[in-house]
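Since the structure comes first, as structure tokens, the remarks are kept for the end.
With one protein chain held back, the other chains of the complex are shown just where they sit.
Moving on to chain A:
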């Protein structure tokens, strides 16, 4: 045995100081680690908020188009030289008229590429416009939008920017005439996807995600509760139920992309369900959410006191009546909270949706669960991969919309838990 170390004197003091230094070091390291993790969250949110700000507004141009009768087929207003109408309308706002074909093309390119169809649709909807003037406020195309928001520096050498000096001068002339405005970008949530960032919106993706969550809820909520009630309250303890239990826990940890493979080969391949539809997406998500709902439901059922069950049995209720009339209602707050959190997870899930084709280019919101559609996270993925500069800010904005939905769902879950638990 060693002699005990002296606990007084210089050596002991030095040892004690060393030990306390080690303690302070661990404390600092720990604080550093958690600051790093929370700092990551801060940087993430800050990046997204700063990145999304330009997408909050959209540069627009107010143009009056002269709908000349000679440019439109009188029999069918759908046929006409709408591109010429468009170019003449924009050119009328400019101090000097274009002379070459290239200049005409540049002028048409100031506004977004869909404008000629917007004019055509307006004329088709109201043929009495022919021969009169039509005033529209149309989004300008991405390069001018970036210029209008000051995101493209005029000091960049001309060969490294998208707009030439001549084009910038034209835009400045339009601004000087007061034709350019920058209103709040409601189109971001009222329009659907588009090739052009200036007209791309999230409506289709939001509706698609909504339908998907609806399918997911309708399938996984009742099925999850039924399965959990069976396993927790009725199932005999044998190897089969043990296998089911192990299997549910494992299923909750299977990588989401594997569920995508399942959806692709079984739901689409074997059952022949239509690709890219909220039905298939929702079914895949419900298979992923099911284990979560079963697990939270079982936990909620277990939390119901034994006395409730015994009292109900005591007054002659059958086993089913005990569960349906007494245990399940008491467990409901916990089940609902877990379900909403599970659905929030499903809302953010992307990988399996890529495999079943929900990253298609679709310009209209789906009319039902059987129409091709995108979803919010896949829309973010598509925009993140698009080359146009305007899509960067729109991706950030789309992410904030998605995070907003997730936060709202979690808030509802917490509110439900607190409100319903107080009653019991």
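Throughout what follows, contacts are C-beta pairs under 8 Å (C-beta built on N, C-alpha and C of every residue); 3 or more make two chains touch, one makes a residue touch a chain; residues count from 1.
We take it that contacts and distances are computed from a predicted model.
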| item | value |
| --- | --- |
| Protein that the absent chain corresponds to, by UniProt name, given "Rod shape-determining protein MreD", "Protein glxC", "Ethanolamine ammonia-lyase large subunit" or "Phosphate transport system permease protein" | "Phosphate transport system permease protein" |
| Option touching the unshown chain, where A:6, A:95, A:158 or A:255 are the choices | A:255 |
| Selected residue (touches chain absent from view) among A:11, A:37 or A:303 | A:37 |
| Full-complex contact with the absent chain, from A:19, A:160 or A:237 | A:19 |
| Residues belonging to chain A that touch the chain removed from view | 19-20, 22-23, 25-27, 29-34, 36-38, 40-41, 43-44, 47-48, 51, 222-224, 226-227, 229-231, 234-235, 243-244, 247-251, 253-259, 261-262, 264-266, 268-269, 271-272, 275, 287, 290-291, 294, 318-320, 344-345, 347-351, 354-355, 357, 359, 377-378, 380-381, 384-385, 392, 395-396, 399, 402-403, 406, 410 |
